[in-house]
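For this depiction, one protein chain was excluded, whereas all remaining protein chains were kept in their positions.
On to chain A.
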Amino acid sequence: MARKVLVLGEVRDGQLRNVSYEAVGAAKTIAEGGEVVGVLLGASVSSLAVELIQNGADRVVVVENDKLAQYTSDGYAQGVLAVIESEQPEGLVIGHTSLGKDLSPRIAGKLSSGLISDVTSIEVEGGNIVFTRPIYSGKAFEKKIVTDGLIFATVRPNNIAPLEKDESRTGDVSTLSVDIKDLRTIIKEVVRKATEGVDLSEAKVVVAGGRGVKSEDGFEPLKELAQVLGGAVGASRGACDAEYCDYSLQIGQTGKVVTPDLYIACGISGAIQHLAGMSNSKVIVAINKDPEANIFNVADYGIVGDLFEVVPMLTEEFKKLKVNA
C-alpha cells in the first residue's frame, strides 16, 4: 500500500541534523512506494530543502515564520499540524531528539493518534509496518504496529540507514503560509554548556569516563581522544555523582542512551545501570585496571591497564592512523 509520509527536517545551527536524513530513510520504508514529503519549519530554512530532496525526499513543504526561529512546542505544533491538514498524510516521522521528544506527543495528542517513540528499526512484514524499539533501557526490545490512524514514529539517531545522497535529484519545493499565534512558552535565553562540537546522542564515537577518571581534570585525556576520533565525551553516573563532570554527559538508565559505532569505556566498572545506556553500541572497548570489572563482559575488546597510560597512547596511535589514511 503506497502511502504519503511526512518527515520533519530538524535544523540545528543552520544545518539539517543527520537524524533527519535517517528519518527520510524510515519514511521511505513506511511509504512503500508512495511519496516522502519533507517539512521544514523556521525563520529562514528554504535553502535546506534541496538537501532533503538530494537525500531522498520527493518534495518539500516549507513553513517560514519569524515565530519559528526558535523551537517552541506551541509554534512547531501549529506548523506541523497545518502541513498535516493540507497534505493529509498517512505517515509522519520525526527524529527522537530533544525536539522530537517534546513535539511529537503534542501532535499525537492533538490528532488522537498513536505514536511509536524511539524506533531503532522498521520493516514491512505481512502487510504491516513493524517498528522495533528498545524497552527497559535496551534490556529488551518490542515490536509494535499502529492499529488505528496515522502511522507516526520518532526514530533514534544512529540506527536507521539514510538513503544514498544523489545530487542530481530534483523535487518540488512549495511554501505554506501559517499564522503562528499564542506561544505560551517563551525562550528567554539559551545557555550552551560543555557539549561543544559533537552531540552525544548522535555521535559515531563516544569516549566515556567513570569513577576511574578520578577528577575533573582526569577527563582531559578522554576529551583529546574524542576529538581525534570526531566523537563526544560521556560519563557514568559515578563520575557525575562525584562531580567530575556535568550530568548532561551521563549515560545510563537515568541519563542518555547512546548507540554509537564505537564506545570506549575508560575506568567504568560496568554497573547494570550504565550498561542499560550503552550496551547496544556496535563495538565496545573497555579500558580498566580491574580485570574482574563487569564492563569486560560486554566489551568486544578490552585492555587491562591504567586509563591515564592507555588513553594518551591510543590518542597517539589514532593520530598516526589518520595521518596515514
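Assume a contact is a pair of C-beta atoms (placed from the backbone, for glycine too) under 8 Å apart; a residue touches a chain by one contact, two chains touch by 3 or more; residues count from 1.
Note that contacts and distances are computed from a predicted model.
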UniProt protein name of the chain not shown, from "Electron transfer flavoprotein subunit beta", "ABC-type polar-amino-acid transporter", "ABC-2 type transport system ATP-binding protein" or "Fe-S cluster assembly protein SufD": "Electron transfer flavoprotein subunit beta"
Residue among A:32, A:102 or A:220 touching the omitted chain: A:102
Sites on chain A contacted by the missing partner chain, in the whole complex: 73-74, 97-98, 101-102, 104-106, 108-110, 112-118, 130, 133-149, 184-195, 199-201, 204-205, 229, 246-250, 253-255, 261-262, 272-273, 276, 279-280, 282-286, 291, 296-305, 309-310, 313-314, 317-318, 321
